[in-house]
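Take this structure first; my questions come after.
Here the complex is missing a single protein chain, while all its other protein chains stay put.
Right after this comes chain A.
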Amino acid sequence: MSVVSAKFCQFCGKSSDEGDHAACQRRLSMIDPPRYCAECARRMVVQVTPGGWTARCSRHGEITSAR
C-alpha cells in the first residue's frame, strides 16, 4: 500500500501534496489501516480482523490488505 501517488493521504484525509505526511506514513506502516479514500478522501468503512483488513469507499469500492 502506498500513499505517495495518491491524491489524498489515507491516514489524515488531507491532500497528499500539502503538508508533511511522514507521521501519517509511519502510522500507516505500523498500526493503522487506511481510513480515507486515496481518490476522494471520503472516510471509509474499515473492518480489521486478526489477519487483515478491508476498507470500503462508497464511491471507489473496496481495498484490502490481501496481496
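Convention: a contact is a pair of C-beta atoms (placed from the backbone, for glycine too) under 8 Å apart; a residue touches a chain by one contact, two chains touch by 3 or more; residues count from 1.
As a working rule, contacts and distances are computed from a predicted model.
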UniProt protein name of the chain not shown, from "L-lactate utilization protein LutC", "Biotin synthase", "Formate dehydrogenase iron-sulfur subunit" or "Carbohydrate ABC transporter substrate-binding protein, CUT1 family": "Biotin synthase"
Contact with the hidden chain (one of A:S15, A:Q47 or A:T64): A:Q47
Residues in chain A touching the chain absent from view: 11-13, 30-33, 35-36, 43-53
